[in-house]
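Excluded from the complex is one protein chain; the other protein chains are retained at their positions.
Then we have chain A:
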Amino acid sequence: MLTDFKISFFLAVRMLRRSSKTGTLLTIFIIAMVFTNMIFLSSVIGGSIELMNEQTVDFYISNIIIKPKEDIRFIDNTSSLVSKVNRIPGVSHASARYELGASLNHKSNEIALPVIAFNPDDEKLVTKIHEMMKEGQFLTREDRGQVIIGNYVAGNVDESKDFFESLGGVKTGDSITVSFVNGVSKDYRIKGIFQTKSYQTDYKVFISWNEMEEVLGYPLDQSNELLVKTEAGTTEKEVKRTMLSYGIQEQVKTWKEQAGGLFDESIESFQIINNITLIVSLIIAIIVLFIIIMIKTLHNKREIGVLKAIGIDEDIIIQSYVIQTLIIGILGITIGFCIIQTLIAYFLAYPIEFPDGNVSLYVETGIMIESAVLLIIASIIAGYLPASRIAKEEILTAMRG
């Protein structure tokens, strides 16, 4: 058995080293390209999913969200809850949000949207919306009569460019009228417009907590939700467990639990596309390798006949071709891996610009290993089939070439 493998390896290495170098290099290059193709699309998809996750954490939910108890509209005693949550190990900071239904008017444009109040100092420690100001400035605690709006709310003068109903291309400094559901109607100066490229966030309107108290006409100690930023080095699940162990009675959800439903379908669709690409790439790899090895074995048909004639077992001959394709496959995968790493570095520096954000390549180690293993299996199949076909021919037929 060991002798057979030794002879197979001996023949495979010499055949690879001394047969057509162009052919061998071309085959390795093809495998490298197939491997790159298998990983590239999945890494773009991975990058998009990663972007969605990042946007969700940075702009939409933060790491953990606390919602009112089942069937209750508000979280009462919000200020004490925020203080309590801020003291829980693993929590970096919490920010409360309060929503009030309203309609926004600018000239002839009117849209209905809830206006969300937060404490800008808290918010800055929990989300990164303040870093994404397209124009103007973020809110401060003291701001009254000022509002910041998302890019989609601001919209465009040319309505055909809008994804949603908008205020028709308002700018920083413009005045809009906000009519709240409690009957209060007020003019607000747009202090800034943010653009996170996350459509859930960019279709929002924010005012300061103090401003909301003025609208409501009483000190506000209620909220609809608390966004919680966790400390680096912790996991959301751990911090959620700790929060529950500290007696938080409200609903506590990690961002994955909260956004799961939101992205599940997209991720599932991405995975279907990815799997189809993967299968197509594998079929291409098998066919290409099969053709190359078939041509190689047909070219070496006489040699295979000679080897059999002088007493080399056909299993050893088949094994030697499988080893050749295995070596070619491994070299191709290694080069493909280097190409992928180069692409990752490139797209990290120059991300692909999508409407929802800038996407870099994101490669999961598992997918990389899975693709490499599948390609190696494809190499073995592609080496085995043609070699066994030729090696099983009658000696004299093979020797005639």
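Here, contacts are C-beta pairs under 8 Å (C-beta built on N, C-alpha and C of every residue); 3 or more make two chains touch, one makes a residue touch a chain; residues count from 1.
Heads up, the rule we're going with is that contacts and distances are computed from a predicted model.
S.K.: Quick one: the chain not pictured, UniProt calls it what, "Metal-dependent transcriptional regulator", "ABC transporter", "ABC transmembrane type-1 domain-containing protein" or "Tubulin-like protein CetZ"?
M.R.: So the chain that does not appear here would be "ABC transporter", according to UniProt.
S.K.: Among A:100, A:312 or A:385, exactly one should touch the missing chain; which is it?
M.R.: The one listed residue touching the chain not shown is A:312.
S.K.: From the list A:135, A:162 or A:303, which touches the chain that is not on show?
M.R.: A:303
S.K.: Of the residues in chain A, which ones touch the absent chain?
M.R.: Contact residues on chain A toward the absent chain are 3, 6-7, 10-11, 14-15, 17-19, 302-303, 306-314, 316, 394-396, 399.
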